[in-house]
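To keep things clear, I will list the structure first and then write my remarks on it.
Here the complex is missing one protein chain, while the rest keep their positions.
Let's look at chain A:
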Amino acid sequence: MAPPAQSQRSPSPSQPSGKSEVSDLKLQLRQLAGSRAPGVDDSKRELFKKVISYMTIGIDVSSLFGEMVMCSATSDIVLKKMCYLYVGNYAKVNPDLALLTINFLQRDCRDEDPMIRGLALRSLCSLRVANLVEYLVGPLGSGLKDSNSYVRMVAVMGVLKLYHISASTCIDADFPSILKHLMLHDSDTQVVANCLSALQEIWSAEASTSEEASREREALISKPFIYYLLNRIKEFCEWAQCLVLELVTKYVPSDSSEIFDIMNLLEDRLQHANGAVVLATIRVFLQLTLSMTDVHQQVYERIKAPLLTLVSSGSPEQSYAVLSHLHLLVMRAPYVFSSDYKHFYCQYNEPSYVKRLKLEMLTAVANESNTYEIVTELCEYAANVDIPIARESIRAVGKIALQQYDVNAIVDRLLQFLEMEKDYVTAEALVLVKDLLRKYPQWSHDCIAVVGNISSKNVQEPKAKAALIWMLGEYSQDMQDAPYVLESLVENWDEEHSAEVRLHLLTAMMKCFFKRPPETQSALGAALAAGIADFHQDVHDRALFYYRILRYNVSVAERVVNPPKQAVSVFADTQSSEIKDRIFDEFNSLSVLYQKPSYMFTDKEHRGPLEFADELGNLSIGEAANNVVPTQMVEENDKDLLLTTSEKEETKGSRNNGSAYSVPYDGSSTSVFASQTQIESAVSNPTLAGHSPQASFAIDDLLGLGIPAAPAVLSPPQLKLNTKAALDPSTFQQKWRQLPVALSQEISVSPQGVAALTAPQALLRHMQSHSIHCIASGGQSPNFKFFFFAQKFEESSNYLVECVINTSSAKAQVKIKADDQNTSQDFSTLFESALSKFGTS
C-alpha cells in the first residue's frame, strides 16, 4: 500500500479532501477493533498503513484516535509500532484521548520482551502532553535500571523528553543524577552518549537558575571525565564520537604535554571515512594548539591531506560541507595552501556554490610563484558557459592584480578581456581596470589606450558604464575624444536609467572641463541643466552643488572636485577580522557554511542574541575574562551567557584571549584600512573634520542637520562614577534578576552616533571613557543590544543598564536598575549624556 501519490499539496480543514476516506477508515477500524478472527491482524496492518500514509501527506486523521487505540490491543509488533507512531503524532492535539493510550503503553513498558519495553517507553515519552507527565516517572525510573541496554538507551532520551515537557517533574524525580551515574558507569557506550547529550541539554538550561547545575555542567569538561571519554573513544559509534570530540574542544589542558597526549590519541581519527568525525577532530586540534604557533602551523599541514580527500570522496553535498571548512582555513592561512592551488581549480560540472568557494580560494593562495598559472586558469573560466561564474572569475583576476606587487602580466590579461567582445566580460573588466588604476595610476597609459577603443554604446551595465565614465573624466587629458564621448552621453541623458551613471557623468564632465575647458564648456552646461532638472534627488543635488560652486569660484571648484589624488593602497575588506575570528571559533558548524557567526542566524530561544564584549568589556571584568575563549561564549544560550566568564575562572590555561591566534593573516586581505581620496571623504563626511564635540556640532549646525546641542543642555551630572569599576557576570546576572527596573526610557541617538555604530565595539569604547562598562553586547544592524554597568565612586553601589539601540529609528530603549534607587535619575542623566556624545568625539 503506497501513500496516495500527489494528492493534497496543502490540505486545509475547509477542503473536503480525504474527508470521506477518513470516515470510511473509521468505520472499518471499528469493525476490526473487537474482532478476533484469524487474519484480522493482516487487515489491521493494511488499514493502519492507510492511516499512516494519510498522516504523512498531511491529511488530518486525528479523528480516528479512539478507533486506533481500540485496535491497538494486539501482540503484533508491526501493528504496535504503527499505532505508537500514530499516537505520538496526534496525542498533543488530543490530550484527553491520549489518556486512553497510557494504559496500554504502561502495560507494554512491563512486557517481558525488552524490545516492547523500549518501544513503549519511547512512545510514552513522545506523547508531549503536559498533564500526563505523572505517568512517565515510574516507567522511566524502572527503564533507567533495566537490565537491557536498549531500554536504558531509550529511557535516557525519555528523561530528556520529560524535561522538555515538564522540567520540574524531571528535576524533582532526581533523574539528572541518575543519568550522571549511568554516564559514568554504564557498560553500553550508546547509553553513555545519550546521557551526555541529555545532561548537556538539561544542565545548560538549568545553569542560569541553579548553581549546582552550572557546577555539574562544568564538571563535564573536567580532566577526569574528559579522559574517561577519550580513553574509550573507539568504543563509541561514529556519531557519538563526534559528540565526545565536541566536548573535548571545550576542555583546557593544563600543559603542552597534555595537549600532545590528546592529539596523539586522536591522531587516527583523521583517517576516518566519516567527514563529521574528521572535522570534529580537526576542531579539537586547532583549538588545542591556538597558543602554540609552531604546532598550530603543523596542524594545518597535517590536516590538509585528509580534508582534500574528504572533498573528493563522498556525495557533492558532503564534499561542499568539507570544502567550506577548507575555504575558511585557506582564507586564514593562504600561504600554507599556496602549493595546493590546483586542487582549487573548478570542474565544469560542479555547482556554482562550489565554484564560487574555489574562486575565492584561488584568489587567496595566489603568490609570486603561482600567480601566472592561476591567472591563466581563471582566464579560461572567463569564457565559461556559466555567466555568473565567468564574471566572478574575471573579478578574481582583478583581486589578484590588486594584491600582487608585480601586476605586469595580469594587466595584459585584463586588457585582453576588454577585447573579447562579450558584453559581460567587457563590463567586468572595465570595473576592474578602474580599480586597478586607482591603485596603480602608473598603468594609466597602457590601460586608457585600450579603454579608449571601447565604444560606450557597447557598455550597458551601470557599474561598467560608471567605471568607463570615471576613467573618461579622470584621464580626459590623455584620451583624445573624451570630451566628445562624454558629450554624446550627456545628449542621451534621458535614456540613462541608472542614477549612479548620471552622478558619475556629472563628475566626469566637471573633471573634463577643468582639463579641457573650451571643448567641454557647452556640454557641461547641458549636463548641469539636465542634472538640475533630474528627478533623482542625489543627481539634482550634485548638479546644483557643482553649478553653485562653479559660479562662486572656478578654481575653488577644481580644488574640490578634482584635487590631486593619492593612490589607494588597500581596498577595505568586507568582513572584519573579529567576525572572521568568531567564525573560526565556531569551526565545524553552520557558521562556516553561512560565513557568519551563529548569533546572526540563530534565533533567541536557541542562541542568545548576546555576545561577550570581548575587547573592552573584559578589561573591566578583570583577569578572569582574559581567558574567555569566544567558542564557549557563543555556545551558551541567552540567559546563562553571562555565567561563562566566571566559570572559566578556574580553567585558566594556556590560552590567552581569543584574538591571540598564531596564524598570522595576510596583511592585505584583512586590513580594514582604506585611504580614501581626500576630497571625497571631506565632502561626504564633514564631521570627520571636527575633533572636539563642539567643533563637530558647529558643523552640524552649519549643515542644518538640526541637531539640538544636547551635551550643552544637560546639566553637569552630580553623580561621580568609579572609573575602575568591576563586576563579574554572574553577580551582574543575579542582580539583574533581583532588582526592579528603576527607570525605563527612550533616548534619541544622534545621527553621528548611528553612523559610528557599525559594530557594538565602537560604543563600548566610548561608554567606557565615561566610566560605564559593558558586560555583554550583541546584535547587528539595525538592532544592537548592550548590558552596561557602573559603580558609584568610592561606594559599592551598582547601576545596571539594558540598552537596545535601533539604528534605523535612531532610538535607544534604556532600562536602568540600581542598588540605590534614589540616585537612578542622576545616573540616567549621566548615561543619556554619555550616549548622546557618542560619535561626536
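Some points to look at:
Please note the rule applied: a contact is a pair of C-beta atoms (placed from the backbone, for glycine too) under 8 Å apart; a residue touches a chain by one contact, two chains touch by 3 or more; residues count from 1.
Methods note: contacts and distances are computed from a predicted model.
In the listed set "pyruvate dehydrogenase (acetyl-transferring)", "Serine palmitoyltransferase 1", "AP-4 complex subunit mu" or "Trafficking protein particle complex subunit", the entry agreeing with the UniProt name of the missing subunit chain is "AP-4 complex subunit mu". Checked against the hidden chain, the listed residues A:137, A:157 or A:739 yield one contact partner: A:157. Interface note: of A:112, A:294, A:603 or A:794, the residue touching the hidden chain in the full complex is A:603.
For the options A:305, A:449, A:533 or A:741, the residue in contact with the chain missing from this view is A:305. Residue in contact with the omitted chain (choice from A:21, A:111 or A:340): A:340. Chain A residues in contact with the hidden partner, per the touch definition given at the top, are 1-3, 5-6, 9-10, 49, 52-53, 56-58, 77-78, 81-82, 85, 89, 92, 115, 122, 128, 150, 153-154, 157, 160-161, 164, 190, 194, 197, 237-240, 242, 246, 270-276, 278-280, 304-306, 308-310, 312-318, 320-322, 324-325, 339-340, 342-343, 345, 347-353, 377, 380, 383, 385-386, 388, 419-422, 586, 588-594, 598, 601-603, 605-607.
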